[in-house]
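Only one protein chain is missing; all other protein chains are in place.
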Amino acid sequence: MKKIKVTVWNEYLHELQSEEIAAIYPEGIHGCIAGFLQAAGMETRTATLRQVDNGLPQDVLDATDVLVWWGHIAHGEVDDATVERVYRRVQQGMGLIVLHSGHASKIMHRLMGTDTVELKWRESSDKEILWCVMPSHPIAAGLPDEKIVLEEEETYGEPFGIPTPDELVFISWFSGGEVFRSGCCYYRGLGRIFYFKPGHETFPVYHDKAIQQVITNAVRWAAPSQHPPTVTGHVPEAWV
Amino acid sequence: MKKIKVTVWNEYLHELQSEEIAAIYPEGIHGCIAGFLQAAGMETRTATLRQVDNGLPQDVLDATDVLVWWGHIAHGEVDDATVERVYRRVQQGMGLIVLHSGHASKIMHRLMGTDTVELKWRESSDKEILWCVMPSHPIAAGLPDEKIVLEEEETYGEPFGIPTPDELVFISWFSGGEVFRSGCCYYRGLGRIFYFKPGHETFPVYHDKAIQQVITNAVRWAAPSQHPPTVTGHVPEAWV
Amino acid sequence: MKKIKVTVWNEYLHELQSEEIAAIYPEGIHGCIAGFLQAAGMETRTATLRQVDNGLPQDVLDATDVLVWWGHIAHGEVDDATVERVYRRVQQGMGLIVLHSGHASKIMHRLMGTDTVELKWRESSDKEILWCVMPSHPIAAGLPDEKIVLEEEETYGEPFGIPTPDELVFISWFSGGEVFRSGCCYYRGLGRIFYFKPGHETFPVYHDKAIQQVITNAVRWAAPSQHPPTVTGHVPEAWV
Partner (left out) sequence: MKKIKVTVWNEYLHELQSEEIAAIYPEGIHGCIAGFLQAAGMETRTATLRQVDNGLPQDVLDATDVLVWWGHIAHGEVDDATVERVYRRVQQGMGLIVLHSGHASKIMHRLMGTDTVELKWRESSDKEILWCVMPSHPIAAGLPDEKIVLEEEETYGEPFGIPTPDELVFISWFSGGEVFRSGCCYYRGLGRIFYFKPGHETFPVYHDKAIQQVITNAVRWAAPSQHPPTVTGHVPEAWV
């Protein structure tokens, strides 16, 4: 079987600006994620915001089966042309995994058609429990438990400004009283999109084995299948 | 506008067996619910388990636009023939509001096609917060807040053995660490079904104004519309 | 009950450019639609492309419960600022009914997050039969039949570049061999959107009583409900 080609994109600013965060992710969040995906048998590369073309020129995207996206404090720095290229590739079948504060990215807004920036948030190191509400979903495969407990995370709360998910895999509980739809699948064009909430930069979330399993499963789920050829536009002749 | 005809069905055993519960609901849970629905302009009647035909003979069901269902400790006492009558009427367009432990009723199993008895539960008087995740839904109309706080309730937890709701209106948070899909809409045949979690018999939940608003809205939402006539079965002739 | 305030927007070019089309819609497509909506008890106004601000300045949109949209040959002439204003109002709860070739409008793309321009089309005066696949839906209420037959219409065919509808009410059959998801409901933010396929400018589609019934129902369905107040953004305090 051919390896899935994954590009892990990271804003890559927190790690350069904070020693604490750099200590958690010495190779950057992108390096950490690419590491466990590679260990799972995927062909990985990384890209970051301040590279030319935000690290995502057309040829890189054309060679990408699934794009993983982590961004937080510089969504506005992502070129509109980059957003357009990513959007186009998702419509053509590229998978997209949007992590944590990536909910507020330009590409998430573009693909959802709603104000996905909208949610409640609080940095109070609350406990988060992600409950799996669709255990048969491929994205939950192989998890050792029906819940993932993160002792400290940023809190997100409803209402979350997303369309109703095509499949809702996880709902999070927070010790401060919030709930959040934290694992959401969408189909857009030929592409599949998974939004996954965990991953605040000040906690070692992406070192958690269960979190790694979910992201690995999500990449497999979002990898393009060999879709039938389709025709759109003017069809002058009837079929019958 | 014609009044909506609602039949409120209650097992009506707890209130007869426990003075504490009778003190909360002196006219029975059915009496309480019928009371606030009538005050909202509906034409109500009540029915209980140990009446002839479980209080739901065909003529009562035929005269019912929306049936509200509360049962807990005697699901097995409901006649299969009653379940069949209710099922048939839902397919024909009668609305059905299933409350609290009604998730484990025969009719809920029958209409969902899954083991709806399955969920976690605990009677520990945990706090429940119901968060509205679809504020534009008619069932949330007029609520004074985006959340409903119940200081003490029975805890229910995921995984809940339901099919994916056609519309998910509320998700509950519990102080013990659980989440629960607590307000779920389904379409079955010509009927609309709303499952709503709150209502443990030992707490005065149905006296809560916001809970009353949700149930009132749900009855309105589930009331049958004037559907177009449909044809099924053998159609010997083509349409063109 | 307060009247629903509807603004019917039309590109209004075909009617000025073609005597044939003007003969079908002497008051413009917008005039025809506003007419039957007014007769149904709504408060209507109209707006057209080449008015200042495309006829949709902020104050008009602020006074609009539901916006009906018909456009075809000049989608590119709609100002981006107009699209932004309409988008913003939909997120806030304004209903939107997109008709026929409005599938290719900027606002439809913006709200769906997909290439909604994509579909098959052919102007061969094929017969179209719209089959109602969700007879219990409020948008089908009061229709005299389970199908609507249009003797001549433009053909649209799948694959249609939309996300999976939240509710699919109609599927069309065409004599040339195509099928099409022709009545599609979506929830976006606090707003409800209904896409309805019929309405090619060269046929008197909007004079059809059943088509008028569907659009009238859709406006009622999409009218904003009184949603609970919601809080998003930074919430410094826990709820418990």
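First chain written, first letter: the chains are A, B and C, and each begins at residue 1.
In this text, a contact is a pair of C-beta atoms (placed from the backbone, for glycine too) under 8 Å apart; a residue touches a chain by one contact, two chains touch by 3 or more.
For clarity, every value in this text was computed on a predicted model and none was experimentally measured.
Note on the chain not shown: across the whole complex it touches A, B, C.
Of the candidate positions C:V86, C:M134, C:L150 or C:L190, contact with the unshown chain belongs to C:M134.
Looking at chain A, the residues touching the absent chain are 93, 127, 129, 132, 134-138, 140-147, 149, 166-167, 175, 187, 189-192, 224-231, 239-240.
Chain C meets the missing chain through residues 129, 131-135, 146, 157-160, 164, 167-168, 171-174, 177-179, 181. Interface with the hidden chain, as seen from chain B, comprises residues 91, 110-115, 118-122, 124, 126, 157, 159, 161, 163-164, 166, 175-178, 186-189, 230-240.
Just so we're on the same page, only the chains that are shown with their structure count from here on.
For the self-contact between chain B and chain C, the two sides draw on mostly identical residue numbers; the shared fraction is above half. Remark: chain A and chain B have CA centroids separated by 37 Å (rounded to whole angstrom). In chain B, the residues that touch at least two other chains are 129, 132, 134-135, 146, 167.
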